[in-house]
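Following this message is one structure expressed as C-alpha cells.
All protein chains of the complex are present and in place, except for one that has been dropped.
For chain A:
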Amino acid sequence: MDGLDDIVEEFLVESHENLDQLDTDLVALEQEPNSRERLSSIFRTIHTIKGTSGFLAFNRLEEVAHVGENMLSRLRDGALDLTPTRTSVLLRMVDTVRSLLASIEATGGEGTVDVSAVVAEISAAMEDRPAEAAAPAPAAPVAEVAAAAGTEAAEAPAAAKPARKTARKPAVEAPVAAAPAVVEVAEVPAPRPAPAAETEHAPAAPSADDNSPARRAVADSTIRVDVDLLDELMLLVGELVLTRNQIVQYVGRSNDTDLVRASQRLNLIASELQEGVMKTRMQPIDHIWSKLPRVVRDLGIQCGKNVRLEMEGKDTELDKTLLEAVKDPLTHLVRNSVDHGIETPDARRGAGKPAEGVLTLRAKHESGQVVVEVADDGAGIDPAKIGAKAVERGVVTEAQLARMTPTDVLQMIFLPGFSTAAAVTNVSGRGVGMDVVKTNIEAIGGTIEVESVAGKGTVCRLRIPLTLAIVPALTVECAGDRYAIPQISLQELVSLDAEKAANAVEEVGGAPVYRLRGELLPLVRLTDVLGLTSDRHDGHVVIAVLRSEGRRFGLVVDRVINTEEIVVKAVGGQLKAIGLYSGATVLGDGTVALILDVQALARRALRAESAERQEARVAAAVAAKDTEGQRERMLLASIGGGRRVAIPLDTVTRLEQVRTENVERVGNREVVQYRGAILPIVRLDRHLGAYGESDREVLEVIVYSDHGRSVAIVVEEILDIVDGEAAIRSDIEDMGLLGSAVLGEKVTELLDVRAAILAADPAFYTAGPAHSTPEGVSASLMEV
C-alpha cells in the first residue's frame, strides 16, 4: 500500500511541475503557432499524465488527458490550426487536470470532478473546421493515431481502436499497434530531428525545449528538504555569524598570531556557510513568474487587449519565504497593468503605438537587494489626476499638493484612502488594492515605488531584501544607545562639522531642512522622535539620508558607528506595538540594538511634523489676518517643569479628576473607566517631554469627545481660561506643539491637540462611529 502511495505522490509532484510548464508553453505557443518544439513539449506532458493515470487507474484523468492528447497530436501534425478558442480549450483542460490532481491529493480519489464538459468542449473545438470535416471528423476520437500516422484517410477504424489502448503504455505496445507507433516515430524526425524519440519516452528524455531540460536535470540531482529544517539551519547560521562577529572583535585586540589566523579562517568559513545555507533557500523568481503568462493571457482576452509578456532575469534568485510573500503582490501588479495600464488596441493605435501592448517583468540583483520591475507601455498615470483625486478625497490639501513633486504625487496611489475609491481607478487607471500590495511588500522589509510617464507607460519597482534573516545595516548612535538602520532604506550619509552645520541646516517655517545638492531635504532628529536628549553638543550634524515610500528625508543621529550584517530578531508584542522598531539585533560586542523601522519613522515624523504643521501654521496665519480682533478662548494648564500649555477651549468637552488607582492598562496604553466607557489617557507631561510629579493621587483630566469617541488628556493643574491673542506668537516649537504665544503675560505653548489625541488613541480620527474628517481638529485650531 505504501509503495502505491509513493508512486501516486511522485506522480502528483511531477504532474504539478509539468502543468506549470504547460501553462507557459501553451501561451507561448500562441505567439509562435508553428513551433513544433513547443507542441511536442506540450504533447509530451499530457501524454505522460495520460499514461501514468491509466496505469494508476484514474480513469477520468486519463479520459481528459486522452482527448487533449488527440487534439495536440493533430495540432502538432498540422492537421489543425491553433486558434485562440483551441488554446482556451486546452488551458481549460489543464485546469481540469489540475482539479483532478488536487482531488487525488486530498482524498486519494478523483472525487466528484466532472470531466464530461471539458471532454465535449475539446471534441467540439477539434471539429469546428468544416474544411477538414469529411474524413477526419468521424474519426475524431481516435484521431491521435490517424493523425500521427500522417496517412489519415488510409487508416481503418479497426486499426485505430487498439492503438488507442496502447497509448496508455507505449512501452509495452501490442503488436497490432506497432505500425502506427512506428510511423509516428519515423515521421516526426523529418521536421525536427533531435527530440523526436522523446515522444515515446517523455518522462526521462531530455529535450531541446527552452528550460525543460534544466528542470528535469535538476529534478534528478536534487533531494527534497523540509523547509523547516532549512529555517532551523538558517537560525543557527545566524547565531554563528553573531558569534563570529564577537570573536573577530575580541581577537582584533589580541596579539596572538595563531589566534588571529584561526579567527580569520572562522570568519571566512562562517561567511561561506552563511552564503551556502542562504542559497539552499533560494529559488529563481521564475517559480512565481511561470504562472503569469497565463494570467496575462486570460486577462488580456477578458479585457479585449493584446498584451505580450516579456520576462528578463528569470534566473534571479531569492529566498523561498520572500518568494512566496512576493507572489500575490506581483500578480496583483501584473493584473493591474493589464487591466488598467495597457490600453485597448484601438486606443493604442490612436496614440500611435503598436496595437500590442508589452508588459515587461524584470528582475535583477542590485546592491544586496532584488529589484523586480513590472513595466507596461500603456497610458501611464497622470499625476495631476491623482493629485486632484487626493484633494477631493481629503488625503491632502491643495497647498500640500502644490509642494509635492510629481513623483511624490504618484506614490499616493499606495495610500489606503485611494484603494477603495472606484472613481480613482476609472480616472487614473490604478489604485485598486495598491495599499495592500505595499503593506505586503513592506511586511517583508521591501519597498515599492512607482514611476510613470503619461502616455508612455508605468513602472512599479519592488525592492526586496535577499533574505529576511540577515540584513546589512548601518549602526548609529543616538543619546548613548545604538540603533540599526537597514541598508535598504539608506541612500547616503552626510556629516557636517559645527561651522558648516550652522549654515547648512536651515529652517523652513520651523522645520529643519538641509540643502542636499540644491534640493531641500527635510530633517528629522532621531532624538526628537524617540523622546530622548542628544548627548552631542559640539554642533556636528550627522545625517543619514533615507528613502521611504518615494520620499527622502534626513535622519539626524549623534554618530555613525559602522555597517555590519545583523541578524534580525523578532521583538515581543509590547515593543511591536510602539510601531517604530522592526526588530532587534545583537551587535558584535553582545549588546542589543533596536532596528529602526524606517517606513514607520517616516510616516510618523514626516506627515505629523512637516506637512501638517506647516499647513496648520499657514492656515492659522491666514485665519488670524481674516478674523482680526476675534479671539479664541484658551484653557491654560501646567504640565510640570514650569511649562504652561494652552488648549483651545472648543476642544475641551469636560474637565474631570481621576484617581490614579483607577488608571488601568490596555496593552501598553493607559485607560480609565469613565461613564461606562473606556477612556484612553495621554499624559501631557510625557507626551511633551516634561517631567511632572508622577505619584499624584488625583489626576487632572481634560476630556475631549468627538463623534462618540473620547480621550483624556492629563495635565498637572488647570490654571485659567484666557482669551488667546494671535498677535504675540513665535515659532519656537517642539514635538506635539504648534508654537508658543504670550498668554496672561507668560510664555505659553500651544498644544497640538490632534497629535496629543492621536498619542492616546491612534484610531481616534479614523475609526470613529460617525464619519469624521482628518482635518477635524486642525480646522478648529486654525481659527486661532
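Everything that follows uses one rule, which is that a residue touches a chain if its C-beta (ideal position, glycine included) is under 8 Å from a C-beta of that chain, and two chains touch if they have at least 3 such contacts; residues count from 1.
Here is the rule we go by: contacts and distances are computed from a predicted model.
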UniProt protein name for the omitted subunit, picking from "Purine-binding chemotaxis protein CheW", "ATP-grasp-modified RiPP", "ABC transporter permease" or "Succinate dehydrogenase / fumarate reductase iron-sulfur subunit"? "Purine-binding chemotaxis protein CheW"
Candidates A:Val592, A:Leu655 or A:Ala677 - the one touching the absent chain: A:Val592
Which of A:Ile285, A:Val396, A:Ala584 or A:Leu737 touches the chain that is not shown? A:Ala584
Identified contact with the non-displayed chain, of A:Val248, A:Val571 or A:Val703: A:Val571
Per the definition of touch given earlier, which of A:Val358, A:Ala454, A:Leu532 or A:Val703 contacts the omitted chain? A:Leu532
For the chain that got dropped from the picture, name the residues of chain A it touches. 239, 242-243, 481, 530-532, 569-575, 578, 580-581, 584-586, 590-594, 661-665, 667-668
